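Some chains have been omitted; the remaining ones sit where they do in the full complex.
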Amino acid sequence: MPKPIEYADASPQVRAVYDDIKQSRGVPDVNNFWKYLAHDPATLKRTWESIKEIMAPGALDPLTKEMIYLAVSVTNGCGYCIASHTAAARKAGMSEAMFAEVMAVTGMANETNRLANGYRVPIDPMFQD
Amino acid sequence: MPKPIEYADASPQVRAVYDDIKQSRGVPDVNNFWKYLAHDPATLKRTWESIKEIMAPGALDPLTKEMIYLAVSVTNGCGYCIASHTAAARKAGMSEAMFAEVMAVTGMANETNRLANGYRVPIDPMFQD
């Protein structure tokens, strides 16, 4: 089973990514996800650069993006992702009431997705536009 | 295969739900999802009342909720749901740029969910709080 790669044991290429994560997020150390991806420096670098670009403020604010990330992780049942993105969303300003509403919407969407599948509902012409 | 139940053919109980949907949303007719659920008046009523309660403005605004709904539907690959909730999110104010960012975050979350699964990343103690 893979083991996490700590900063002290990391290659210069990996350390450069760790340094950028720590500086961008203002954290003293990177979390386990990055320490495991470090076994594949190319994926570590590509994933971090993609996340940094995607999660930056744009047409959507960082909090909204983190709550969408959480909703997807909850739908997929990814334990690590639920834990880390719940923390990230809280850090970005998600209150307990907001968390509760993300869960309510995510649960309802998963329910109605199946009702639409089972009843084989055809797409309304107005939704084709 | 079920057929949609139009207002003219609906029972008083079903018509009451259709009327509430049309009034609440300011639309002339309900979309197919409701016309198929109408085969089960209890589920039609329960589902509409739950959605009306969950999607109402609260700690999150309706647009944010619709974008979360869309992200879940895209993750599940529910064609009808993607079409109807993309339309609903647009109606609630989602711009093309916002749609593109919802897709980018949804795609990235689905990717990193699998990287976390495959590398069997243990949850950091700080995410347990």
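The first chain written gets the first letter, and so on, giving A and B; residue counts start at 1 in each chain.
The rule is short, and it goes like this: a contact is a pair of C-beta atoms (placed from the backbone, for glycine too) under 8 Å apart; a residue touches a chain by one contact, two chains touch by 3 or more.
As the structure is a computational prediction, the values presented were derived from the model and not from experiment.
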*Total copy count of the complex, if 2 are in place?*
6
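As a convention for this text, only the chains that are shown with their structure count from here on.
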*Residue ranges of chain A touching chain B (in the complex, touch as defined)*: 1-2, 31-33, 36-37, 39, 43, 47, 50-51, 54-55, 58-60, 64-65, 67-69, 71-73, 75-76, 78-81, 83-87, 95, 97-98, 100-102, 104-106, 108-113, 115-117, 119-124, 126-129
